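All remarks here apply to the structure that follows.
With one protein chain removed, the remaining protein chains of the complex are shown where they sit.
The first chain written gets the first letter, and so on, giving A, B and C; residue counts start at 1 in each chain.
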Amino acid sequence: MKHEVDLDFYNLYTDLTVESIKNRNVNDIEIKENVIGDIKVTEVEIDEKHSSIIGKKIGRYVTIEFEDITDSFNRDEVKKVFMDELAKFINIKKDELVLIVGLGNELSTPDSLGPMCVDNIEVTNHIYELDLLDEDYQRVCSIKPSVLGRTGIETSIIVSSVVKKIKPKCVIVIDSLASSSIDRLNKTIQITDTGINPGSGIGNKRKEISKETLKVPVYAIGVPTVVSALTIISDTINHIFNENKDNILNKYDEIKTIIDEILKENELDLVVTPTEIDYIMESLSKVISEGINNLFNKTV
Amino acid sequence: MKHEVDLDFYNLYTDLTVESIKNRNVNDIEIKENVIGDIKVTEVEIDEKHSSIIGKKIGRYVTIEFEDITDSFNRDEVKKVFMDELAKFINIKKDELVLIVGLGNELSTPDSLGPMCVDNIEVTNHIYELDLLDEDYQRVCSIKPSVLGRTGIETSIIVSSVVKKIKPKCVIVIDSLASSSIDRLNKTIQITDTGINPGSGIGNKRKEISKETLKVPVYAIGVPTVVSALTIISDTINHIFNENKDNILNKYDEIKTIIDEILKENELDLVVTPTEIDYIMESLSKVISEGINNLFNKTV
Amino acid sequence: MKHEVDLDFYNLYTDLTVESIKNRNVNDIEIKENVIGDIKVTEVEIDEKHSSIIGKKIGRYVTIEFEDITDSFNRDEVKKVFMDELAKFINIKKDELVLIVGLGNELSTPDSLGPMCVDNIEVTNHIYELDLLDEDYQRVCSIKPSVLGRTGIETSIIVSSVVKKIKPKCVIVIDSLASSSIDRLNKTIQITDTGINPGSGIGNKRKEISKETLKVPVYAIGVPTVVSALTIISDTINHIFNENKDNILNKYDEIKTIIDEILKENELDLVVTPTEIDYIMESLSKVISEGINNLFNKTV
Partner (left out) sequence: MKHEVDLDFYNLYTDLTVESIKNRNVNDIEIKENVIGDIKVTEVEIDEKHSSIIGKKIGRYVTIEFEDITDSFNRDEVKKVFMDELAKFINIKKDELVLIVGLGNELSTPDSLGPMCVDNIEVTNHIYELDLLDEDYQRVCSIKPSVLGRTGIETSIIVSSVVKKIKPKCVIVIDSLASSSIDRLNKTIQITDTGINPGSGIGNKRKEISKETLKVPVYAIGVPTVVSALTIISDTINHIFNENKDNILNKYDEIKTIIDEILKENELDLVVTPTEIDYIMESLSKVISEGINNLFNKTV
């Protein structure tokens, strides 16, 4: 009994709300599921009560789950679903300004999703200002604020400074996330209207970027691209405990101490990522950036 | 006579103040020259009177001229001179914040000097905030605001927004410049306390980034990495005119019209750059970034 | 009269055969033209006689000319035409190996077309060897041999060594070309069965990569992304001469000497390129790489 709670301690950080719900064994949240081919779309509204239980902000979370994104057919299917789901979040006139923010470190492959997407986003704001654009194009601008370790400036400060000045109607942030399970790694896109919250993202160093801090709607698009090394170890230990409860559980506290010691010895913030992460990032960034480009600038 | 003035029209834009002085044939400005080995350092103070004649802002301009920067021995010599000259501009305490801004487009080699330098700058501001840094380190942060065509946002707006928020004691901007002569291409570093002015830089699209707009001292470090195609053609035509005055000058107006037509037919903003620009940029960005790192964080 | 021949001397190097034909005023070559929307496709067969006149190898040259490639609608149209024209050249079974070679320097934007394309090519050879691929996929492998200045090894040596070992059924080389006219810059794709010839490409340093040297068919795909600075100046001078023949032509030899002096003073190999070359390269490399991917791996 006691151990069930303690084990939960090892269900470490996840940026995916659906994982949080599952990890905490919360059963009274309505989860709408919709299956489109091989793609599963999950929608959930987190209210005040559940927010405190699962540690996620109040708001709407849509999760698009898929399998192999490096296959170009799958990619086109996922892109369509992503576009449709993103469209449901965003309610904006063509001449209202959207700021797209690519969070993360473009020099570190698993953390480069945001910058890679922004490199492929069609920006139009400067053309709008010259009155050269026809009305089918959304007014779009973008920034890549890089990361604290590269700039020495908290990312949220750069974003809020620019937002205050250019006054976009809404902000879309794109970020690499951390998952608590290797099953969902690079196979999930989460869209939410809650923005980026303290502790999310790779390295857990982000400060809040949300409607509360920026005073305009903030939509966050994220993909889990890493699992913390601590999580993957705990995950394994949990499995072992579950299978060997009788013999091992009475040594649980000792074991917990050992794991803590092993991991704290190394000051490094270790993450687990697939070796072929470069291909995956190329595919994922295409899906997201082309999805956004198609949504905003109907080329068909 | 009349043509001498008109020909001057073809001495097209240069970001280098020493070139401007020469191009305009201004003779009453005191130019201090100092030769260190193969390196020539030129210092000039532009006052109100000369400012309007040469079209450069009032302030101090130091020009470091050198030959082959791809040779590692020369590179070290230039780095030392650069460090010394930059040090004369900057008067700041170790715990006062310096913001270093890498202007330009990292995806276009000749315009990538600023971003390449910033990638190599040691930032310390975030470590300062944790009180983890010893007092030999300058408090430094940096941004790469990218370019209007990539973000849809005027670069000066991003810089001024961030400056307003983080309140640095001074700003150093690094930029690729345009020269009016192929002789100085990639062989000159200009340091000035006047910042970046309207019309400077590659593509002539920058808006002012200076003490007047940011309310803190702005030091600009620039290297001419391109010559406009228009300049190189005019340069040649000028040479021909000078050599063939009697026969050609009376056709000057016709010729001028022809050049204009040729160049305006193509909407493209064409620049001239050496094919080996990638090596040169690597060498130049090392000189500048390591010079700044050594100046701020005495490692010897 | 005499000068007409001399002027031709200034119609400097072009890698485009259609330009060569035009520059040399050759009138007895049959040029098949086909217009598809805004796209013009030109096909020409060079025989032994014309080969020596225009300085291009005997073989077939297809030129696809278009306007704005940064527009995504145009891009799709050009991609279709490119795919169709490339398909006419290549006659190969699905299980026969194609080697795709990305020539050029990925660190220098105007010379990066080949490497950028290859980064986006779907390679399958290693999957074929595991018998894991269905028969709709062409057997494809690729290399990016970089450039002499980066490796110290002549590019043709790297390519021929690898070809000798892996024995592909055909080779496709992709390269940035030099044009003799700014009108066609970044607006033309040339496909030929003659390979890459001495003196072609940016920097004029390539050695031959062709059926003669590799013993397998070599198809070359090229886009003119630079004009030499010498060409652009000569082009302007030529225009002036044409308009002012009576007054200037008698000074022609003097002028020619002046131009030569101006340009030879600078050892640099100067090229002219648009400032927005980064966007253009992204669009061009998408057209070519996606065209090749679609041709080889029918995903529809």
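The rule we apply is simple: a contact is a pair of C-beta atoms (placed from the backbone, for glycine too) under 8 Å apart; a residue touches a chain by one contact, two chains touch by 3 or more.
As the structure is a computational prediction, the values presented were derived from the model and not from experiment.
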item: Selected from C:V140, C:C170, C:V226 or C:L270 as touching the chain missing from the view; value: C:V140
item: Chain not shown: contacting residue from A:L185, A:I209 or A:I292; value: A:L185
item: From C:S20, C:S108, C:T124 or C:S283, residue that would touch the chain that is not displayed; value: C:T124
item: Omitted-chain contact residue, chosen from C:N74, C:S160 or C:N197; value: C:S160
item: Subunit C, residues in touch with the chain not shown (by the definition above); value: 107, 119, 123-127, 140-146, 148-154, 157-158, 160-162, 164-166
item: Interface with the unshown chain - residue positions in subunit A; value: 105, 107-111, 149, 182-183, 185, 202-203, 229, 232-233, 235-237, 239-240, 243-244, 247-248, 250-251, 254-255, 258-259, 262, 266, 268-279
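Here is the rule we go by: only the chains that are shown with their structure count from here on.
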item: Chain whose average C-alpha position is farthest from subunit B's own; value: A
item: Centre distance in Å when subunit A and subunit C are each reduced to the mean of their C-alpha atoms; value: 42
item: Mean-CA-position distance for subunit B and subunit A (Å); value: 40
item: Rounded Å distance between subunit B and subunit C, as computed from the means of their C-alpha atoms; value: 34
item: Of all residues in subunit A, the ones touching two or more other chains; value: none
